[in-house]
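Have a look at this one before I ask anything.
Omission of a single protein chain aside, the complex is shown with its protein chains in their original locations.
To keep things simple, chains are lettered A, B and C as they appear, and every chain counts its residues starting from 1.
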């Protein structure tokens, strides 16, 4: 399941809903991205996440489907926020559930790596010198490339 | 932080408490172990987790400290339950927080692998043929061995 | 054809969205980018570095030689930075 929303989310409620009634699940790996108060040594007061409505949902669904095809998942969830956020705010939640932990961990990391390089979101940070757009990280491309099946 | 308890836990509350005020945290990886209703093809009605009070806490603290020494963690948490559990019940929560996601994911998986092979807990399952003790999995030893620094 | 621009591309170009029909010779993504760059200096500047551009047609990532047809939704944006 995927959701793109302005509102915050509650991880406990999300994971309970995800696993409810599915007693074949042995483990749930999850990742929560939080807004940091500093980037490259510059203090960040706030951040605005822009996205491409329509394509964002399609990309997240495509990424989720790929994870389901590669690992024996019993449930999965991606929740990504947009709009203005402040330090400490939750940005994204990715959760994957499987009978055993290895598949849950791997697929959760895969989803985060792909989401970072494919989902059409852009961050603009508010710094003491004014707003600046976040540049894509080469380390994110590298992280995503290790999942490629050659 | 580590806790060994009979009571259930709320992941949302735990993770919020773990990261509160620490705005240098960029990501929190977590894992929740749940009780499955089947093991090796046998239906499991319930399970009792026995532990070694005192040593359990020491081992969890030792494992957590090792993760903190190996990765740049800004916060970490292990909560492990004992007592009688039913299918779908939460057994364990491991969460690690860092500035970047790779350290959070790796250390979370490390903690789960070490906990599985070192923390003195034992599971007794209730099956249609009566109670049986869970045997240690060779795959868990294998998973833990990959973190050894030779 | 519907054109969309995001993030600092949108900021540089000065518009988020427009309806336009490029001339018949503009048959693929590459040709569209070249044609847009000739419209004015804002476009020329925003689309200057091809490696810093990502293009989606009808909300799916496409390559430089993807063919275009009337009615397509074409989005041009910088590398993504979500998550």
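Here is the rule we use: contacts are C-beta pairs under 8 Å (C-beta built on N, C-alpha and C of every residue); 3 or more make two chains touch, one makes a residue touch a chain.
Bear in mind that the values here come from a model prediction, so they are computed numbers and not experimental data.
K.L.:
Among the chains you can see, which ones touch the chain that has been omitted?
P.N.:
B
K.L.:
For the chain left off this view, which of B:15, B:28 or B:49 is in contact with it?
P.N.:
The single option touching the absent chain is B:49.
K.L.:
Any idea which of B:2, B:97 or B:112 touches the chain not displayed?
P.N.:
Answer from the full complex: B:112 touches the omitted chain.
K.L.:
Name, in rising order, the residues on chain B that touch the hidden chain in the full complex.
P.N.:
Considering the whole complex, chain B reaches the absent chain at 33, 49-52, 54-55, 58, 80, 91-92, 112, 115-124, 133-137, 140.
Throughout what follows, only the chains that are shown with their structure count from here on.
K.L.:
Between chain A and chain B, what is the separation of their C-alpha centroids in Å?
P.N.:
23
K.L.:
Nearest whole angstrom, what separates the Cα centre of chain A from the Cα centre of chain C?
P.N.:
From the centre of chain A to the centre of chain C is 26 Å.
K.L.:
Chain B to chain C: how many Å between their CA centres?
P.N.:
48
K.L.:
Please set out, as single numbers or ranges, the residues of chain B touching at least two other chains.
P.N.:
Counting only residues that touch two or more other chains, chain B contributes none.
K.L.:
Which residues does chain C have that touch at least 2 chains other than itself?
P.N.:
none
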